[in-house]
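A single protein chain has been omitted from the complex, and every remaining protein chain is retained in its original position.
Naming follows writing order (A, B and C), and every chain is counted from residue 1.
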C-alpha cells in the first residue's frame, strides 16, 4: 500500500479521484487538502463517501505532502506550479491534473493562461501523461502533467492519422462537446441548472486554452519535417454532467484507398483503455460514463476525402482522474488497469 | 378567417402546428386527420389543448380536405405524395412539412428515401419553402415543400458565404446537433429516455437524408458556373427535447480581409426571423425555444482561413411548423409574422 | 395601452413577466429597473427578447415608477416593502410578486423571513392575489400580493375540500416538487447543473416559508368555527427547469360516499385557468409548461379514506408572472385571460 495525498479535492476531479482511489487495492488516501474546507470531513462534502473515506480536509502543507508516496494536484491552474519545487526537491512523485506543466513553451503557456509561470524550470522535465503516446517516459517520470479532457479525446482521435502523415495537417477541425462537470464546481450563474439544461451552445470559439495543448500534442507525433498541425477547435456545452464527444474532421492528402479501420485498430491494439469500435459505429458518451475507456470510430462519408473520427470519454475519468490513476499505476509499477476496471454505468 | 386542415397531427410537428394555429388570428383549424386516432379528441392526446381545440381526429378524406383553404401535411415521407394530386387539381393550397417534394431530382429522392416517388409530376411546381431565399415564389405557390430542420439551420448559416463565392464549396462541413423531438413520436427503444438522456452521440455519419437537400439548396444560391457545393454533414443527438445547433465550417478562398459580420448582417437585415448576433456571440438553443427565430453568429478563429458559423433554431418551430405557418402567411397574403410573435421560453 | 414598470427584472420571474407583457395587447413596458445591470440593454441579458424589448435597465426611481399605470415587483423579499409606501401614496397600482405582503400577521412574517417588516401599515390593505378566491377584492385593489408558487398549486388543490369541511384540517399533507427555476437566478453551488440534474431530493423539511402562507390561505376558506388547517409540507427539487406538482393528501371525516369529481368540477367550472381533469387523470407538468393553467385531478385510492389531489402549474407562470398578469388584467378592467392564451410548449 502506498500513501497518496490530494491537493484541492473539493472540486469534481478531486471527488472523482477519491471515488477511484478508495477502491484501489494498493493505495491509501492519507491526506486531502483544501484551505476553504479545512477541518470538514470529506464525507460531509461528498456523502457518497460516508463510511469509505473518514478523513478531514486539511491545510496544504508541503512537508506533510512530501511524506506521501504520490501527490495529486486537482487544483485550478497556478496552484501546482506554486508548490511544485519543494515537492520535487524532496523526491515526491507528482501527478498534476491541472494545466500547469502541460505546455512546453513557457511563452505560449503565459499567453493562454494570462499569468507568469511560477515554476518554468520544472516544465521541461514534466512528462505529458498520455500513456498511449508516452508510456515509457511516464514510468520513469517524477512529475507527470495529465492531459486536459478535450486534448485527451481529440489527440486519441487524430494521432493514427498524423503519425502516418495521411492528412493535411493545416486543415484539422475538432468539433467537441462536453458535459457541464468540465466547468468545475464554481458558483457561476452561467453554470446554473436553469441556464444550462435543455439547451446547447458553442463557446470559446475565439480560442480555448486546450487548443495549444492539442496542437503541441499532435505535432509531437508528426514525422520530422512535416508541416506543423494546425487546428480549428470549437467546444460546445452539453446539457448533461459527464462525457466528452469529439467529432474530428481531416482531409486525406491522397485519393488512394486506405484501410482506416485497420489503421486505427492496429494503432490501439495493445491499449487497455482505447477501444476502436467496429466500422460504422457511433460511440455514445454513456458507453464510457464512469469508466476509464476511450471509444473511437473512424468514418469516410460518401467515400469523399474528409475523414470523420468520433471519440468519446468520460471527461472526469479518462479525461482527468482516471487517467491520473493510470499514470500513477505506471509510475508505481502497478498493473496499468489496477483500480480502473469499472464498467460504465449503463443506463 | 381561413379554414386549415392538418393531415397527420399526432406527431410532434402536428402538435406544434396546433399550438401555433389555435392562437393565429386569421386561421380556424377545421379538420385534423389521423387514421390511428380517428374519433379521439385532439385534446385527449394533447391535454395542453383542452379548451383550445375541441375537435376530433378524423379519417383523412381528400374531398373534405379540399374544402379547406390550406392543408398542412405533418406526415412521414410518402404520405403527402400519395394524396397530393387530387388536392392540387382542386386548387387547394398545400404546405407539406414532409420531405416528399423537397428534392427536385426524382432519382436522388428515390435513392435517399428508398422508394419510388408516387407523384413525380408535381415536384417541379413545388416551391422550396425557405422564405429567406424563395419569398416571391412562395407567395404565388400552390404547393410549398417546407425545408427540413437541419437544412433550415445549415442553409441559413452558409448562404451568405456561398452567394458571394467566398469559400471553397468542396470543403463545407456542418456539425449539427438536434434535440430528440426531431426523431418523432414513435415507439423505439433507441429514443427511450433511459437510452438518450445524459448521453450524446453522432449518428447517420455515412449519409443522412438531409444531406442531398442541403447540397441542393446551397447549389441554388451559388453563382452560375461555380463548382457545386459539397458537404460533410454529421448530425448528433442531444439529450434534450427541442433545438438544433449547427456549427458550420468553411474555408475562405482568399486571404484578403473580409468583414464577415457586415456580410451576414446585411444579408439578413430585412428578415424578421433571422437574427445576426453581435460579433463574438455564441447563440444558445434555449434563446429560440418555442419561437420561430434563427439566431446566427459568424467567427473567424485565430484569424485563420476557416470561417465558423453558428446557427440555432427550434427544430419544431422554424425547423418545421413555425416555418410552415410563415409560408402559409406568405401564401395567404397575411403579415409574414402573424401568429409567430412568441418569445422563446427562457429559462 | 397602459404603461407598466418592472422592478428587478433580472431574475427568472422578471424574464417571464417580460415574455408575457411584450405580447400583451394593452401593455407597454416602459421601465425596467435593476441596480446591478443599470445601462445594460434588457435584450443583452435575455437575447430571446432581441427586437421585442428595446429598453435598458435603469436605476429604480420611485418618482418615475409612480408615473407608470402599474408597477410589478419581481424582487427578493424585503425590496418591495422598502419602496411601497410612496408608490401607494401616489396612487400607483402595484402587483408584488414577492412575499412581502402575503402574510397578514406581521409577527409570523418576521419569524419566517427573519427580519423586521419595513412597511407593516400596508399589509392589511394588500389583497392576496389568488383570483379563484379573491377575484372581487383584486378588481378594486391598489396593492396585490401575488401568491407563492407552491401556495398557488397547493391551495387550488385543497380549497374545494376545506370550503366544504370534508376533511380533517389537522392532517393535511402536501408533497410538493418544483423545477429549479424556483430557486432563482443566483450563483450558488447548490443550484449548479452538475449538482441538481440527474438527482432528486427533499429540502426545507423542517419548515419552508411557504408553509405559513398556505395555512393562512386554507384557513380563510374554512367555515367559521372550523379547527384551523394545519399542514405537513415537504417540498422537493426536480431535475428540470419549470413546473410544480403537488400531491396533496387529506383524510375524509365521513365515510359517506362523496362525488369528489363533481365537487372539484363545480368549484372551478367558471375558472379560465383551473382545469379539473377527467376522473383517473394524472396531470403532467409539461401540460402546463409556459401556460397559465393549473390542472387538477382528484383520487380516492382503494376507496379508502385518504383523498389524493394532484395539481400542476408552471411555477414561473401561474405560480408567479402569469398570475401577476392575471391580477393586473382584473385590476385594469381587461379580460382576465388577455395576453395569457399561450398553449403549453409540448413536447
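Going forward, a contact is a pair of C-beta atoms (placed from the backbone, for glycine too) under 8 Å apart; a residue touches a chain by one contact, two chains touch by 3 or more.
Nothing here was measured: the structure is a model prediction, and the numbers come from that model.
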Problem - Among the chains presented, those that the missing one touches - result: A, B, C
Completion exercise
From C:56, C:110, C:251 or C:271, the answer for touching the chain not displayed is C:251
Handout entry: Touch with the omitted chain, as defined above, among B:241, B:260 or B:330
Key = B:241
Handout entry: Which residue of C:2, C:85 or C:234 touches the chain not shown here
Key = C:234
Exercise for the section: Can you work out which residue in A:241, A:309 or A:328 touches the chain that's missing from view? Expected result: A:241
Exercise for the section: Name every residue on subunit A in touch with the hidden partner chain. Expected result: 12, 15, 18-19, 22-23, 46-52, 181, 185, 198, 241-242, 275, 277, 283-284, 286-291, 295, 341-347
Problem - For subunit C, residues in touch with the removed chain - result: 171, 173, 175, 177, 194-195, 197-203, 205-207, 230, 232-234, 236, 238-243, 245, 247, 249, 251, 280, 282-286, 289, 299, 301-302, 304, 306, 308, 310, 312, 347
Practice task
By the contact definition given up top, give the residues of subunit B that touch the hidden chain.
Solution key: 12, 179-181, 183, 185-189, 191-198, 239-241
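Everything that follows uses one rule, which is that only the chains that are shown with their structure count from here on.
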Problem - Chain occupying the middle, per Cα centroid - result: B
Practice task
Could you label the subunit A-subunit B interface same or different, taking same to mean over half of its residue numbers are used by both chains?
Solution key: same
Practice task
Go ahead and note the Å separation of the Cα centroids belonging to subunit A and subunit C.
Solution key: 46
Problem - Chain centre separation (subunit A, subunit B; CA means) in Å - result: 39
Handout entry: Residues of subunit B touching at least two other chains
Key = 198, 241-242, 283-284, 286, 289, 347
